[in-house]
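Let's turn to subunit A:
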Amino acid sequence: MDINKFKEIFENTTTIGEKIYIENNLAETVKFVKENYHFDILKEIIAVDNQENGIELIYRLYSAENEEEALLATIVRDEVESVCNIFDSAYADEKEIYDLFGVRFVGNQELKRLYMPEDWKGHPLRKDYMENDERLNWND
Partner candidate 1 sequence: MNYLYFLYIEFLAKHNIPKIFGDITFYVIPACIIFVALILVILVLVLFERKLLGWFTQRKGPNRVGFWGVLQTLADAFKLLCKENITPIGADRAVFNLAPIIMFLPVLIALGLIPFSSEFTFMNFQTNVLIYVILATFPVLSILLAGWASNNKYSLIGGVRNVAQILAYELPISFTVLSVIVLASSMNLTQITLAQSNQYGVLGWYWFPCIIGFGLMLICTLAELNRCPFDLPEAESELIAGYNTEYSGMRFALFYLSEYGMLFANSLFISVLFLGGYLSPFGKYLSPILFSGPVGNILIYFEQAFWLFAKSFLIIFIFIWVRATLPRLASFDLLKFSWNILLPLSIVNLLLMSLLKFFVGGVYA
Partner candidate 2 sequence: MTSLKLNLGPQHPSTHGVLRLILELEGELITRCEPDVGYLHRGMEKMAEKLSYIQYLPLVDRIDYLAGFFYSELLCRNIEKALSLELSPRVKAIRVMLLELNRISSHLLWIGAFLMDLGAVSPFFYAFREREVILKYFEKISGQRMMNNYFVFGGVRNDIFDIEEIERFLEILPHKLDDYESIITDNLIFKKRTVGKGVLDPKIALNFGITGPNLRASGVGYDTRKKDSLYEGFSFSPIVLGNQDSWTRYKIRILEIHESIRIITQAIEKIKANPELNNNFINPLNIVLPEGEYYSEIEAPRGVASCYIKSDGKKSPYRLKWRTGSYYAVNLLRKLLVGEYLNDAIAIAGSLDIILPEVDK
């Protein structure tokens, strides 16, 4: 999927390497991309916690027909609109990211913790989680 074809479609996108950053209206972009460029599989939503500048969500889309892959990324503070009505696989991903990172997905009704028990305090995969627990620092 060459980048510039995306570019003139979305005006405020900046690209770093392969990823295409999208500031807002993520859901329409994903819906738009899914219908027009038959990206019909959302392989995974990767969440990375870069402490100060928020949590980065990478949406890996793949089209089975023309075997292409597109990476859409957004920087998120703690709330983003959900894509679960576009891709049903996002239900599981969004629950996991909510559970491990605390990002709330607006529009996903069944948003609750996937792995941790309901009353678990804190979000384990964030960088500022239990930093002081020396039990976890094994190797140094």
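We take it that a contact is a pair of C-beta atoms (placed from the backbone, for glycine too) under 8 Å apart; a residue touches a chain by one contact, two chains touch by 3 or more; residues count from 1.
For anyone wondering why these and not others, all candidates are chains of the complex that A comes from, given by their letters.
Computed from a predicted model, the values in this text were never measured in an experiment.
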Subunit A: touching candidate in this complex (1 or 2): 2
Residues on subunit A engaged by candidate 2 in the complex (per definition of touch): 17, 40-44, 46-49, 58, 64, 67, 87-89, 91-92, 100, 110, 113-117, 124-125, 136-140
